[in-house]
Structure formats: C-alpha cells, structure tokens
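Worksheet for the structure shown next.
The complex appears here without one of its protein chains, the remainder shown in place.
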C-alpha cells in the first residue's frame, strides 16, 4: 500500500480474470508434429504407446468381463491413456510417488503396478490395494480428491527429509470442486511441496459437465489462487503431457514447488459400468473426441515418421493381448481372500474387543 | 483445442500467475482525496464515521468490561471499522442480507443490528443471536467460513425467486483457506449468485500471518479460480471500500454474479481478549498500521475539507459515548435467559424424548 | 395397489411433492438430466427444468450448506448426497450448521431442509459408498434421522420429511433400492416421523433393526420360527427421535431383545437402542440385550463383503443364544 500508488475507481466488469499461457501441444490430431523436436526418443514413445495400448485393452477386457458378471462395477480410462501414461513417463518410479484416484490404470502400469493386480482390483480382491513391494504408489481412492491432502503431506515430508522424490497426484475435473483439493493445493503452495497436481479434465464428472462444475474458463487457472503455476496441455497428446509434467517435475525437484497441470482429455468410455452416457452426453461431442483418440494419434505419428509400420503395430497388439491373457490367468489363480487376515489389518495390534469379534472369522489357522 | 492452435513448449517458470487491477483507493493515509470526486456525500460520510466510531468505542468498552470479568472472551474489530461500515453502506438494508463472521460489529450496526444486542452477545446472552424483527442478517458464526455456503444458498435462492436482494458475506483472510470458502465460491460462480464475498484481510489469523496462510500474492486473485472478478481495496479507506462494494453490488443486481472484494486492513487490537499479540506480532508492523487508522484518516479528511471541525468531532464523540451508555444500561436490564425457552428452540415440535429431558429445565410456567 | 421398489417410491414422493409445492427444489450431484445415479430423481428435470432440479458441482459441504440458505430464501430444498459416506465431506455443514439453524437463532430462522442419501452395504459397491454411517448423524441435536426399509414407508416418510419444518436426514437403503418391492398407494400420504413399526409380531424375542438390515431380520425371524422361537421384529423407521415407547412395549412383552446393526459394533446406533431399552424395560429383561453388528473393521472390498455384513445366520445365533439365557 505505497503512498504513491494511484487511486483507481472501482470498475469490475473489465477485470480480466487471468492471463494463461497457451495449451501445450506437440502433435496435431493426425499425429503431425507441430514443433521441430519431439520430447522423447522414438523408442521411448513406442514403449509409452505399448503401455497406453495395454491400458486400453485392459479396460475393454474388464468392461466385457463385467458385463458377464465376473467383475464389479469399474471405471474405465478409455481415451485418457496419453494423459496418465505421459505423466507417469515424466516421473521416476525409483524416487517418485504415484498417487491415483481410480481412472489412472494405464499410468499406474507404467509406474510399475502389475496388470495382474489391476484385474484383481476389478474382481474385488483386497490384495489389489496392498501396493506390492517397494512400489511408490498409494492405493486406489474411492473418495474424490480424498488422496490430495495425503499426497501433499507426502511431498512436504519428502522435502523435509531431503529426499529427492516428487509426488504425482492425479484427480479429475470434478475433484477441483472439493474442499480437499483447495486445502491441499493451498498448503502445497505454502510449503512449496514437490508435487504435481495432474487434473484429468475428461469433460465429465459422471453426468456433470465441466461448465456445470465451475465457472472458471480453465481448470489450470485455479492455480492462481495458490500462488503456483497452472497450465493446460493436450491430454490426448502423449508428448504434450510428458513434456509438461517433466517441466513440472523439474520445478518440484529444484525446490520451486507445486504445479497444476490440466490435461485436457475426454472420457470416451463410460463413467463406470453402471453408467449410461446416452442419458446426458451429446452424440456429436463424443464423435468429435473419437477423432482425437490418443492411440490413433500415436499410430499415425509412428507411421508418418516411419517408426513402425502396420505390421509392427499389429505385433504390439498381439503382444499386449498375450500380456493380458497371462495376467488374467494369473489373477484367476489368486486364492480367495482370508477374512481373518484382512479384517486383522485394522491396527498393528488387535484389542481384546476386536480379537473377540475376530474369532468368528478365524479359521483357527492363526490362533 | 482448435487444430490451428500453435504448439508451445512447456516452460512454467515464466508463467505469470495473474494480472490483477490495482488496489482501489480514494484517500491517502492523511485523508487527502486521491481522486476528484468522493463516492458519497459529506453527510453520508459523517454518518459512516459516526457508526465507525460507535463500533470502535463499543469494542474498547467491551474489552475493558471483559477485563473486569463482566464479559466473555470477545474479538474486537478495532482498526477494521472502515472495511465493515464501508461495505454495509454500499448495500441496502431493506433488500440485502448481511452475513457476518464475528468481527464485523461496526458494519452490523450500520445494517441495523442494535448496540444493545451487541453488548448482550458479549455477556453470553442467547437473545443476541435471535436477529430481531425483519432485520436481514444471519447470527454470528463461530466456525470460520461456515457461513459462506449458507450465504451462497441464500443469494442463489433470492435470485431464483426474482428477489432484488444481494448478499454481503464477510470473512477473514484465514477463512480463505477453508474448504467451505472454496466450495461456496465455486458454486456461487456457477450459479451467478448475487453475492459479495468481502474478505477482511487484517493481516492475521490469530498468530498466523497471511504469508503463512497462502502463497498467493493477493487474496483477491483467488477469484480467478471461480470465474468471477476479485479486487483489492484499501480496507482502511471508507470511500474505497464503499465504492468497491457498491460496484460489486451493482454487478450482483444486474445478474453478473459474485465478486470477491479483499479489503486490505489490519487488526489493531487483539485476536480475542484471550490473545497476546506480543508473542508473535512485530512491533513495527503494528506501529505502521496505527498511522493508517481509518478513524484518524476520516477525521483529517473532514477537517481538511471543512466538513466538520474538532469541536464537531468532539460532539460526535460525546453522542457516541451516550449511545453506548444507554445501550449498556438497557443490556443490563435484560432478564437472564430461561433455559426452558431456549433449550426448546431445537425443533418446531419437541419429541417425547426431548420433552422428558426438558422437564428438568421447565419452571412449569409453560407446562 | 401398484408394486414399487424403494427407489421408485423415492421418485414418486419427489414427483408428487414437486408438483404439489412449488417451493420444493431438488439438487445434488447428477440429479438433473441424468436423473441421479440410481434414477431416484428420474423425470424431475424434464418436468420442472434447470431452475428447480439442479446438478451441483462435486461439493458435499456446499450442497448441505447452500440448502440452509435456500430455505432462508423461502425454498424447500431436497438435496441429494450421492452416497451417505460423502456427507462426511460436509459433516460440519450438516451437524454444526444445518442442524442448528433454529437453535442458534433462538427461533428466528429455521431450515425446512431434507437431505436424502442412499446408504448401506451388500450391493458390491466400494467402501464409503457402502458404509452404514448413520450413527454419526444421530448424535447431532436438531437433526432428525429417518431410515425406512419398505417402499410404503419410504414414500410416506419422505413426504413427511420434506414437509417437516426442520432438517431431516433421510437415509435410503441401497440394498432395498431395487431388491425390496411393496405396495405403494399412488396418492398423497404421510407416515409419521418418530414412530417405529412392528414388522412382524412375536412373543419370545424382540429383534430391532432399521433400513437395509430389516430384511435380514425378517429372514432370521422366519428361520427362528423353524426352531420354535417367536420373534417380534421392530423396524425403527426413524432413528432420531427414537420411538422408545414401542421398543419398551415389545420388550416388556418378550423379555428378550437382539439389536441388529449393519455398521461396525462400537458406538454404533445399536448402542443407543440397547441403552434405551434397558432404561425403559430393565425389569422385564430376562437376558442381556445382544447386538449383532459388523466387526470394528472398515468396510471391505467386494470379495469380503458377505463375511463382513451381519447375515440371518448370525442373527439367528443371537436369537437362539438369548433364549437359552
């Protein structure tokens, strides 16, 4: 409040809400490079594509198994594979944490989550939540944005420890309306926590459009409220997501704090297998996005660039099919969960009271 | 995502968070007009000053009564009178609602809340919460930002009814960190609710500075997240607050939706009578703001402009003292609350279960 | 009379009341064009449009909080929380704000608000979508908590709740949504809030249940009959205010009671039922009141659901055991 400051009359109609940078893009819808350089090698791009495809086929397979009554209600990530895999590729699974909501399986596969467990998740087996070994990943989160306060605490804690790790936290457009998103982002800004808030704007929160969700033009601009950068990237462009998250991760590692990345994508499938989009989704909107399919885009890119031909793509298809077959086979071999064991995971030590309640579940094999 | 859009490489360090309009100011710290026109008549300004003074003296009196053990812990608004009175003057008590937190007494007095009840609030009498007659005001709110979702619902409801009223909702800098602030502001943006979010940035949330509260440069810019304008005004400048809120109210009435107004002020007194600022408040910070006292500023302005001389100011002092004396006298005449009556205000109809519990309180005078 | 499911009964009550009272406004996540994730609000958007049937942002706290303000503006809000578990995200607005509008203002203001939420397990939904969290809301003075189990009671109690001048949390049994069918009159009728229902008459043991668990209780009662035990099943229908009189009358007759609670045991609403029954009918009791509940364990994933939830076998065990004491 310098004394010199000029007086201004209040006229708010003119107040420009914000000046955002343009959306980050590398590939156009037909897979043509819009810049001279792609941000990763062709080999890496192919690996990314393979995992995107694995995610896509996993979701398709799961939906059909669910339709046969062999799986629980599930939320496919069809159409969003570039967003989650591109982000996962930009962090380091050895040092960095992946904090999912529930529609990120493709990205989780890249980070190291086994396909077998992904299938077991969809059959309702608790072992899918027991993130294996040293994998730096939190379990799936049923509460929208419920993972964000934890993710910020984790990032803050890593920073305090001098640990090089950063946290990649993923959530949806609907998640931005939750108080927990706000409180988490604000604390992250204050603590300059090494975290990337990756918002998958897939157009919908079940049947609620983004326009009904918020009046802000972009979700990226919500970062303005927290004093750190927010930016949009083409969420169906593997290169754009990768480059943007890579930059956000660099900032986090350099102690520059959080970044909000809005990956603009689209839910080509159902909200969940219990959902019927025909009740609310404009057909033409869907068709528009079918042409923006991130897999198609990479295929066109590879072919145009001569990275791989149709035969090569077909080979990858076959290999992915085989991966799925094996994983689903293994998943079915998983023994049914023992309630005595799982219900025993409430505390490190069981109280007398709980022990007594447990006798009913205890097969006596661990008296 | 037009196909023509240019590709951009991600470089976030440059991302300008926002472009905010300058802070609205009319008077400098010595009461000199920084613009040709003041936004209200001298008469109105004097009336505003009188209510600001009433608020100031009320707080001072209350603190001293509290020190004598005659009042409960209370939160004085000393130093913030221009912010709350200026805002109240910009809305119409006949049509518009005033939704307080707990540090807005001066503004509430302008809106029509009786001084007598304000005293009764500080002695812990429930009648202070029974907003009298037709007064469009919600009771004091103990939960930070707890009033905001309600205020938004009220504004939205008025709009749906075609009612001309707008809602003035007041909260503090700390309130902006609550999930309820976020969810309320976001819904207000979506519904284009006729509401003014007046944030009194008084520098502190108890002992927590604004810099510890959030990383955003201003609190006003948090509006960017919700798609409506946010603007700072000099919260110790009655004219600036009045003009800014008046403009926000105009927008609200014209169906243009919410505005976030950050009134930059300072808590010259204690957080509450239980607080000891010497533990955390830098002395020089306090002194800096003493010179920005909103009352002093108006006094200098009136004298320079010849609106009123020292004798006139003294007369107003005396009149305000007399107002306080009478109000406090009346307050002390208030009979002690009857538990049977107040405990009976839980539901319109009492259940058998509650009736039974009530017999203990019932003096039988309403069997 | 036509046979409806519970969710159809909800829809019929909403349809009827929106037509009858223009002040009624329905909002929540996905209640509009899509008609709600369980179709509870199906057709309302088409009839009344976006002004009275509103899809809100994904924000439970402001859904509950805004309902207060809408009521102050003269509307009669019926807000949907998509699953009760997510009312935890607005717990402060429900328990600290909504429930206290009348009391805080010493009667100046009130909130004729209904918050509807499906809840309870057994439908292979994930945690938080399935947890029976009613106890958290039963300990909130100012808030009535209604939890019917049948289509008939659902329609009549929902109409009574919407018309109640004070806030009501209306809990809908997810398990009964499509599984439980029953006759429901087309017209307008109310079921009184605060009155339990004798779901089955009996003489040996009183079995108390509510919401989705009532079906389990009825099955157990039927199984007990096979063992020569006559069980009286009480469907509470309303949790707050609790109908102590009906409980006392039944236990005074039977002398024995089992309380079936779907939620984990400790500090669940069943404890209140036990405490009240022994206060009201202690000297008729011939055996301790037994509780059948889920273990003190969070809601499990689908493969463990069946072992977790109280089933008729466990209830029957308790019934038999109490008659042996």
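As written, the chain order gives the labels A, B and C, with residue 1 at the start of each chain.
Here, a residue touches a chain if its C-beta (ideal position, glycine included) is under 8 Å from a C-beta of that chain, and two chains touch if they have at least 3 such contacts.
Keep in mind the model is a prediction, meaning the values are calculated, not measured.
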Displayed chains contacted by the hidden chain, counting the whole assembly: A, B, C
Of B:62, B:84, B:108 or B:178, the residue in touch with the unshown chain: B:178
Given A:187, A:249 or A:295, the one touching the chain that is not displayed: A:187
Identified contact with the non-displayed chain, of C:52, C:88, C:116 or C:175: C:88
Chain C residues touching the omitted chain (full complex): 85-86, 88-89, 91-92, 95-96, 99-100, 103-104, 127-128, 133, 135-136, 138-139, 141-142, 240, 242, 263-264, 266-272, 274-275, 278-279, 282-283, 285, 287-291, 295-298
Chain A residues that touch the omitted chain in the full complex: 126-127, 129-132, 138-139, 143, 146, 148-158, 160-161, 163, 179-180, 183-184, 186-187, 190, 342, 345-349, 351-354
Interface with the unshown chain - residue positions in chain B: 72-73, 123-126, 128-129, 142-144, 174-175, 177-180, 205-208, 212-214, 274-276, 279-280, 336-337, 339, 342-343, 346, 353-354, 357-358, 360-361
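In the analysis below, only the chains that are shown with their structure count from here on.
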Chain-chain pair with the highest tally of contacting C-beta pairs: A-B
Interchain centroid distance [CA atoms averaged], chain B/chain C, Å: 40
Chain A and chain C, separation of their C-alpha mean positions in angstrom: 35
Overlap residues in chain A, where contacts from two or more other chains coincide: 177-180, 212-214
Overlap residues in chain C, where contacts from two or more other chains coincide: 56-57, 59, 61
